[in-house]
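In this view, the complex is presented without one of its protein chains, the others remaining in place.
For subunit A:
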Amino acid sequence: MTDSIHAIPRRRALLLAAGAGAALAAPGIARAQTFPERPITLLVPFATGGYNDRLARAMAPFVQKHIGQPVTVVNRPGGGTVLGNTFYMQQPDDGYMVMVHSAGPYIPLSILTRNARYKADDFHMINLPSRDLTLAACATSKGINSIDEVVQRLKADPRSLSIGVQPASADLINMALWMQAHGIDRSRVRVVTYDGGGPARTATAGGHVDVGFVGGEGFLPIKDRIKPLLLFSDEKSTDYPDAPLLTDHARAAGFQPQSVDGSQRGFVVLKRFVAAQPERYAILLRAIEAATKDPECVSTLGNQQLATTWYGPEASNRAYLSSAALMERYADLLKQA
């Protein structure tokens, strides 16, 4: 009796082994050509309507055109992308789901400040076309004329100006490094925290706080109400051509400029998948590259203020990992908002 019970599983195991053997024996190219054989999902770890969501939805028809399968967008917001990232880690490595993500700073930040269980290195960037930079700005009604004036007043009395910023953000790191460089005691400055870029911008434009440190892109619709004081970048921005740059500001003040990108957004997969399914990864990479460079895509997305620059995996991963490393280095700055 025991034999008969065991017999079935053994036979099943044999069949399974045979099947697996057959799959392994099948030529890799033949298998690769069947991918993708069902729709691809773009996973956005944010709610509908944000930059990543718009980017994913705008790119979807072009990726679809170049990969030959329908492409749909799914949102899984929450927990500063922890929920979306964790969900993505649980998916099979079959290449049917690709993230559209503000990988930097959200992945490293969620690890440093929300104890997420994945590592920055678990993710692989296909292309990060969009970057957003921290902008220090004040309401035009505030009568603050320059960043030097802000430095002067904060140096004379750290309590003289209130500063609005998001906790656990690249903006906070940039603000902290900037204050450190000027020898301003951050613990004495009146730092007001906002749980989101939107509220921080409203508070800046409404003059609730004197100066706001927050991603510059979101300020564009209310550009007329704010005065850009300092852009945390080393190159001129087309959005804020008149904003002083951190590099120039630092040179004048005599310190080494250091900053992290506010957001690096684009297509992300898991490193695990790249290693396990190199052919499928190559197909995805080719399709996303072709879609990004598609002239129709470039013009459509350009009209929607969405970026379509092709940096490729190598440059994108380098940018992502270096900003993740910087954030890790300054992790303690994040913990004392």
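Just so we're on the same page, a contact is a pair of C-beta atoms (placed from the backbone, for glycine too) under 8 Å apart; a residue touches a chain by one contact, two chains touch by 3 or more; residues count from 1.
Please note the rule applied: contacts and distances are computed from a predicted model.
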Message = I notice the complex is incomplete. Of the names "tRNA 2-thiouridine synthesizing protein D", "DNA repair exonuclease SbcCD nuclease subunit", "Ferredoxin" or "Tripartite tricarboxylate transporter permease", which is the UniProt protein name for the chain that's not shown?
response = "Tripartite tricarboxylate transporter permease"
Key: Sole contact to the chain not displayed, among A:193, A:258 or A:309   = A:193
Query = Among the options A:76, A:142, A:271 or A:293, which residue touches the chain absent from this view?
reply = A:76
Ask   = Per the definition of touch given earlier, which of A:119, A:159, A:251 or A:286 contacts the omitted chain?
value = A:159
Inquiry  = By the contact criterion defined above, which parts of subunit A meet the unshown chain? Give residue numbers in ascending order.
reply    = 47-50, 53-54, 57-58, 73, 75-76, 78-80, 82-83, 86, 113-114, 116, 159, 162, 167-168, 190-195, 198-199, 201-203, 205-209, 220-222, 224-225, 303-305, 334, 337
